[in-house]
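As structure tokens, the structure follows; a few thoughts come after it.
The chains shown are only part of the set, and none of them has been moved.
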Amino acid sequence: MSDRRSFPKPQSGMVVPRFGGIATFMRLPAFTDPADLDIGLVGVPWDGGTTNRPGARHGPRQMRDMSTLMRRVHHVSGIEPYTLARIGDLGDTSVNPASVDDSLTRIETFYAKLHKAGVVPLSAGGDHLVTLPILRAIARRRPLGMVHFDAHSDTWDTYFGGYKYTHGTPFRRAIEEGLLDPKRIVQIGIRGSLYGNADMAWAYDQGIRVITIEEYFDLGVDKVIEEARRVVGDGATYVSFDVDGLDPVFAPGTGTPEIGGYSTHEAQRMIRGLRGLDLVGADVVEVSPPFDPSGNTALVGVTMMWELMCLLAECVAKRRARPAAKRQRFARRNKRNV
Amino acid sequence: MSDRRSFPKPQSGMVVPRFGGIATFMRLPAFTDPADLDIGLVGVPWDGGTTNRPGARHGPRQMRDMSTLMRRVHHVSGIEPYTLARIGDLGDTSVNPASVDDSLTRIETFYAKLHKAGVVPLSAGGDHLVTLPILRAIARRRPLGMVHFDAHSDTWDTYFGGYKYTHGTPFRRAIEEGLLDPKRIVQIGIRGSLYGNADMAWAYDQGIRVITIEEYFDLGVDKVIEEARRVVGDGATYVSFDVDGLDPVFAPGTGTPEIGGYSTHEAQRMIRGLRGLDLVGADVVEVSPPFDPSGNTALVGVTMMWELMCLLAECVAKRRARPAAKRQRFARRNKRNV
Amino acid sequence: MSDRRSFPKPQSGMVVPRFGGIATFMRLPAFTDPADLDIGLVGVPWDGGTTNRPGARHGPRQMRDMSTLMRRVHHVSGIEPYTLARIGDLGDTSVNPASVDDSLTRIETFYAKLHKAGVVPLSAGGDHLVTLPILRAIARRRPLGMVHFDAHSDTWDTYFGGYKYTHGTPFRRAIEEGLLDPKRIVQIGIRGSLYGNADMAWAYDQGIRVITIEEYFDLGVDKVIEEARRVVGDGATYVSFDVDGLDPVFAPGTGTPEIGGYSTHEAQRMIRGLRGLDLVGADVVEVSPPFDPSGNTALVGVTMMWELMCLLAECVAKRRARPAAKRQRFARRNKRNV
């Protein structure tokens, strides 16, 4: 299915209607060799870190299905991602439903291969723990900044008497491992009752900029964008979009719904507001099909992927335009991988 | 069931509870002769123009079911439509699921009969292509203005290699046929990724006033109403309400959902803001029950019908109050019925 | 909508597709005067006797919707009911959701009017308590026999500390009031855990022939039919079909499911096996749409109505062929009503 020379294009809905054909992300060709691509769309069908309602393992497939509704040009920015970057579907990572540790290794291995090939990953979870092995693969060299859309800070320490790897802990681990720079993290939409008053203390102590949903509504979207851009600055930045940051009416198919979030329109505006940042990867997580068989949550998720893909494609095109820097990047990477 | 002399009244929920009885629109009596009515509620159970998810053919029946929740007096305007106009359920048009062309003819024939009888049509779709034969029946004499609520402009040219009649093309055809005056069309809520950058060019070239969802949120409801009134002006105007203009959380049961739309409350305010315009017909389309068995989308659809019906009833009453015109109209009708 | 002279015919699916039009029972015309009909299809939208999961009040409307799938000729018996009897939709009885007693009165009054007009009622519930006021209306003169399909005997005495009217008590009341002859009652499919060992004692003491589901499977359908015919004999007989007699996979939309029942095919064969009995009315009850929004349970319910209607139409035709008897019947009835 691959085409190394030209930029892959999605199958047109005017030729094969949107309900037809094998469902790949955005109706793009499937690839197995990352070298064919600039941006790799990847599924991580795993929910072994889920502490309450499971099902996000089924997310990538339903998101592929709903992604056939996406088209080619962004209606606001005018970005045409498929003319800016080689983008394709790299399939799903290997996972092990019977082991958290083995799964974390398998996922990291998959992304390490992508990273080595210079591919920018845009991922569909899976639960939020999958972001940890992705970061392990792409942020070993230097800590990244992060724009984090979520109802939960996901910086808890342990669960169930000392267990360190759940979908409530990835960013604690990532900061501890030096994968994220806490001072360049902004979390948007945090809310919901707490286990204890100290729950958020660690996050605040690390210098994370937490924008609770209450502050979000008080500031308004434009100020929130401004603040997010200020926090992450010019450095390399990752975007992690947990659909439970949205109000559950927009994303009922998720494991840990918290009522009272932002709308999809607001989320779209926030993502668009990140245009021009130095983005090195992104994910959309916690779409859980068994809790929304209608597919509407998956449609929301893939539309966010579409919004993020437009930004990532611009970043790829911009980097390509800087050949020297690119060469340096390759040099650095090769050194790193020796 | 008909009563020629008095104004038909809905069955009271205090006598027969809302879940009881044969479901007609608004619990009104069923009629077969348009001459009995000023406003005809009509279903068009057809989705042969649907390019993706079908099911709008089942819309009218579910909308009749949910319409039994409607009552008699508008709680904001105080309008009592059943005292202003003779309103009833004229059943569904004939359609042919096996042929687009034959269906367009059958639908137009049905509405031509209504129009000849001086009946103002308020229709429940069906997919958006059904608006075309309605306009063919009622706008032959002069092009109408239109307030168009939708996520999509529906002014594409052809699909699938030259096919001109789908639910993405009705307004291109209507403008080409002189049924709509593009300079008196306002489209509210347009959004979603595009097939190509030229997708909207034709619409803009015709002079259609397109209010994208982004502009909508920037302007606010009141300014949008003002702009809509400015565009359509004093001339005869049609209102077409595609439920996918709403955010999909309010209308998940539809064929082509686009995330990030307006709310039902906002839509209600916009419709109310059209009070006093010279309205000659309206429709609510794209309610697709298989994608929302709960009936909530249909409830939204019939509530919009209720809002529109209040405006149409006022228009009817106002026209009746202009005796000369009215006499002429009756004269025409009487001649026709001899 | 009525036509007094000719036999009403359903709207053809070849002209208006099955999903179109105002939904009446079997797509028949709606009538308000029972005198126009031999067999009246009636909805009783009431579940005030329900002790557990409510919703059967919504049954008639969903059954009307699904009944549009029925056609005109029985594929096994060849019966064409619409050529044998004048059949139409008489709408729903009045009910009062806030009062059991008032509802029983309203329902009885409705059926008394039918009975006086010589109409054979075929009803769609509602919960099983609605059979009691129907019997009060049509069995005052002499007790009827009954073929009763159900998982429950519905011969309990009282609930909740002395309350005598619930959907678990109708046949105890009907026997006490002399409306049913217990020795001519056969109950098919009784099963499920019991409140106490004496639960079924009263039914057995009255002489009711109880065929538990275990005996049902041991005997086989043909022997069960034989036994049912033996029990009710030649006398006037009513058929009451509670959809929970079926296995819940065939009728999940019901208030008191009991696993392990018969299939729809078996039920159809049993109803067909009643051909030639002297049937004076029938009902299908306990279809509860909120517990099966798909409408499949309602489809099962209306297909059973269709099967019963074919038998009732034959009975009507047979009685018409016996003018003397008919005259006597009318004479008796008139006397009774003086």
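Some points to look at:
A, B and C are the chain letters, set down in written order, and residue numbers restart from 1 in every chain.
Here is the rule we go by: a contact is a pair of C-beta atoms (placed from the backbone, for glycine too) under 8 Å apart; a residue touches a chain by one contact, two chains touch by 3 or more.
Note that the structure is a prediction, hence the values are computed from the model and not measured.
Every protein chain here shares one sequence; 3 sit in place, and the complete assembly counts 6 copies in total.
The working rule: only the chains that are shown with their structure count from here on.
Chain A and chain C have CA centres that are 58 Å apart. Residue positions of chain A in touch with at least two other chains are not found.
Chain contact summary for the complex, chain B toward chain C: residues 1, 15-17, 19-24, 30, 43, 45, 57-58, 60-61, 64-65, 89, 91-92, 94-95, 97, 293-294.
On the chain B side of its complex with chain A, the touching residues are 51-53, 159-161, 190-197, 199, 212-214, 217, 247-249, 252, 256-257, 259-261, 291-292. Touching chain B in their complex are the following residues of chain A: 12-15, 17-19, 69-76, 78, 80, 249-250, 263-265, 268, 294, 296, 299-300, 303, 306.
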